[in-house]
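The complex appears here minus one protein chain, its other protein chains still in place.
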Amino acid sequence: MRRPVLLWLLLLAFAGTALPAVAAPSGTQVALVAYSTPKEAYKKIIPAFQATGAGQGVSFSQSYGASGDQARAVINGLPADVVELSLEPDMTELLKAGIVSKGWKRGKYKGIVSQSIVSFVVREGNPKKIRKWDDLIKRGVSVITPNPFTSGGARWNVMAAYGAQLKSGKTPAQARAYLLKLFKNVSVQDKSARDALNTFLGGKGDVLITYENEAILARKQGQGLYYIDPAKTILIENPIAITNGKNQAAARAFLRFLYRPQAQSLFAQTGYRAVVKSVAAKFKYPARPGLFDINYLGGWTKVQKQFFDPKTGIMAKIEKQVGGGTG
Amino acid sequence: MRRLGLRFAALGYLAAILVAPVGLVFYRAFQHGVDAFWASITTPDALHAFKLSVIIAVIAVVANTVFGVTCAIAIVRWKVPGRGLLNALVDLPLALSPVVVGLGLFLVYNSRTGWLGPWLSDHGIQMLFALPSMVLATIFVSLPFVVREVVPLLREIGTEQEEAAATLGSPAFATFRRITLPAIRWGVAYGVVLTTARALGEFGAVSIVSGRIEGQTQTLPLYVQDRYDSFDSVGAYSASVLLALLAMATVVAMTFFKPKEGTS
Partner (left out) sequence: MALARAATLPLPVERAPSGRALGFGLVTAYLSLIVLLPLAALVWSSGKGGLGSFWDAISAPEGVAALELTLGVSLVVAAINAVTGTLIAWVLVRDTFWGKGIVNTAIDLPFALPTIVAGLTIVVLYGPRSPIHVHATYTRYAIALALLFVTLPFVVRTVQPVLLELDREVEEAAASLGAGPFETFRRVVFRNIFPAILSGVALAFARAIGEFGSIVLISGNLPFKTQVASLYIFGRIESGDPHGAAAVSVLLLLITLAVLLGIGVVRHYSTRHDHA
């Protein structure tokens, strides 16, 4: 029985050396919780911050996932000092739960740290000739979008589609009918924007509706992608906030850094549209003639209730009709 | 002729269902050269995931072994009241989906509506989205194996030697140490190997309670999923190869320790 004991001792010793890595690290630690797509941006931004005076000795923990899921996780106890989500309603949930305070929206940029627009990603050569929203409801076109009840990106997609109809002069009733036709063409509804991109890359679907920044990033990473910015589309604004946690000083310093040209440039390099005008001017993003924002549709509070209430929302009814799920 | 037919049918099925998928992952992992594989395996996140998996597995194995032997003795030797229920509870993890296990832990430990969560959170103890709940999940799913291996063994070897020792005046624990334990040691060893395999490979339950905190609550299986989601296929395949190698070492150990007279 001697040798097994030796083996166990070795194992324990090995485990012992790794334990410091697992135990709480010393120094300030900022917990960053974000939705699924800014991961690559933060991988560059965090080291840049740590190289500054304010960021010296600050370590980070990072968690990424579908926007709605992450918001719920934070409410259920996921440690978070800085939270960036896909859209405002998810941040409002955190406000209601007392995780962030009302002041998160104050400030020059109204709590928005990055922007994008809704785009179409198509196959090489665009065989189905998809250019406008009306092309998506044609017969035989298979559309990929995440599920709006888990994914923030999907909600942007829905509002872009709806708003584009209104911009074309359709009535709200006609725009709703469009949404139904659109979702009848949806073949897969993943949990998050990133999962939907993977599904499209995996060969499913003719067109993926997603953030422009996701399309740009995937292209940069060598995935053969072609994307189209439709003429009428919505401006995506991603909110960020500090939680009422312990590491406020370090978190605030990080937040300030995110608005500096260096960080905004790093966002832009991974496909986002910078909110700081001087940086945005350097990256030539195509302006869209029919660009609108959520206020054109009545603001998120109204839209969230009208479209995405799990029982009475327009999308809940549509999901039922197409045989989809509400999560 | 018939024998050859059966043989090729069996081997053909195994080749299609077992060998081809696993072999292909190995191929893809090394497709870009051994350097690329090694670079993927030695990133800080990958190494941390590996260490985390091992630590959790060691804790689960030690806990479940001590529990397993004690529980088996309680069921077979002490004949405790309610041992039928004990047996059933021990087997329960085999009938539960890992997702359900994760959900159960979530319901107990989440800091908003959990049974113990809010109290623990108020006292600064982080269970969910941290190591403790991941350990609990792993212990849960790998619980039955040592018990299931030791119980039939205890029944088989009978109590003669233990009774003889008792009549000769040996105190209970010494009897256990000198007579019972050596008699069951191969069953325990086999149970330990099974527990290790199950603990290292756990994915579903841990996925729910871990919170996706990179570099901190990612075990190696979770890391595989993360790499796959991040378009890093080489990273995903490489980590998979590492896990597959660990699995192969485990099955070799299983063959070595397997009770010879057939399992119960």
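By letter and in written order, the chains are A and B; residue numbering begins at 1 in each of them.
By our rule, a contact is a pair of C-beta atoms (placed from the backbone, for glycine too) under 8 Å apart; a residue touches a chain by one contact, two chains touch by 3 or more.
Computed from a prediction, not measured in an experiment: that's the story for all the values here.
Asker: Touching the left-out chain: which of B:P98, B:G187 or B:G215?
Answerer: B:P98
Asker: Using the definition of touch stated at the top, determine which of A:E40, A:D69 or A:D135 touches the missing chain.
Answerer: A:D69
Asker: Can you work out which residue in A:G202, A:P261 or A:G299 touches the chain that's missing from view?
Answerer: From the options A:G202, A:P261 or A:G299, the contact with the absent chain belongs to A:G202.
Asker: So that we can see where the missing chain sits, which residues of subunit A does it touch?
Answerer: 66, 68-69, 72, 149-150, 187-191, 199, 202-204, 310, 323-327
Asker: Considering the entire assembly, which residues of subunit B contact the chain that has been omitted?
Answerer: So the residues of subunit B touching the missing chain come out as 2-3, 6-7, 9-11, 13-14, 17-22, 24-25, 28, 63, 67, 70-71, 73-74, 78, 80, 86, 89-90, 92-108, 114-115, 136, 139-140, 143, 163, 166-167, 171-173, 194, 197-198, 200-204, 207-208, 220-222, 224-225, 228, 236-237, 240, 243-244, 246-248, 250-252, 254-255, 261-263.
Everything that follows uses one rule, which is that only the chains that are shown with their structure count from here on.
Asker: Measure off the straight-line distance from the CA centroid of subunit A to the CA centroid of subunit B, and report it in whole Å.
Answerer: The computed centroid separation for subunit A versus subunit B comes out at 35 Å.
Asker: Can you list the residues on subunit B that touch subunit A in the complex?
Answerer: Residues in contact with subunit A: 48, 51-52, 54-55, 58, 106, 109-112, 117, 121, 126, 128-131, 182, 185, 189, 211-216, 228-231.
Asker: So in the complex, the part of subunit A that touches subunit B is made up of which residues?
Answerer: Per the touch definition, subunit A meets subunit B at residues 1, 4, 11-12, 14-15, 18-19, 21-22, 31, 39, 61-65, 73, 75-79, 97, 194-195, 198, 201, 218, 221, 223.
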